[in-house]
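One protein chain omitted, others in place.
For chain A:
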Amino acid sequence: MAFTLYSLIQAAILCINAVAVLHEERFLSKIGWGVEQSVGGFGDEPGIKVQLMNLIRSVRTVMRVPLIGVNSVCIVLLLLFG
């Protein structure tokens, strides 16, 4: 129960790392969650699975480069301060 804001930030960084690590052609296409399967029908709303796939794709595209910096900072802080 003793949560701090820092543990929330750590959890968020871990989750975003987990999403960024999912490989497009080795994993996501194999289970049917690839990019080409997200362009579904032209109905009015996409549905939860398509939204999730879009979310994963956008997180991977946007957060790849900033995650390098954030992870490096986190590693250095952990090494220095335990």
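Quick notes
Keep in mind that, in the parts below, a residue touches a chain if its C-beta (ideal position, glycine included) is under 8 Å from a C-beta of that chain, and two chains touch if they have at least 3 such contacts; residues count from 1.
The definition used in the following text is that contacts and distances are computed from a predicted model.
Comparing "D-lactate dehydrogenase (cytochrome)", "Glucosamine-6-phosphate isomerase", "2-methoxy-6-polyprenyl-1,4-benzoquinol methylase, mitochondrial" or "Protein YIF1" against the UniProt entry of the hidden chain yields the protein name "Protein YIF1". Touch with the chain omitted from the figure is made, among A:Leu8, A:Val21, A:Val62 or A:Val76, by A:Leu8.
Here one chain is not drawn; of A:Ile31, A:Ile48, A:Val65 or A:Leu80, the residue touching it is A:Ile48. Remark: the residues of chain A touching the chain excluded from display are 1-5, 7-8, 45-46, 48, 51-52, 55.
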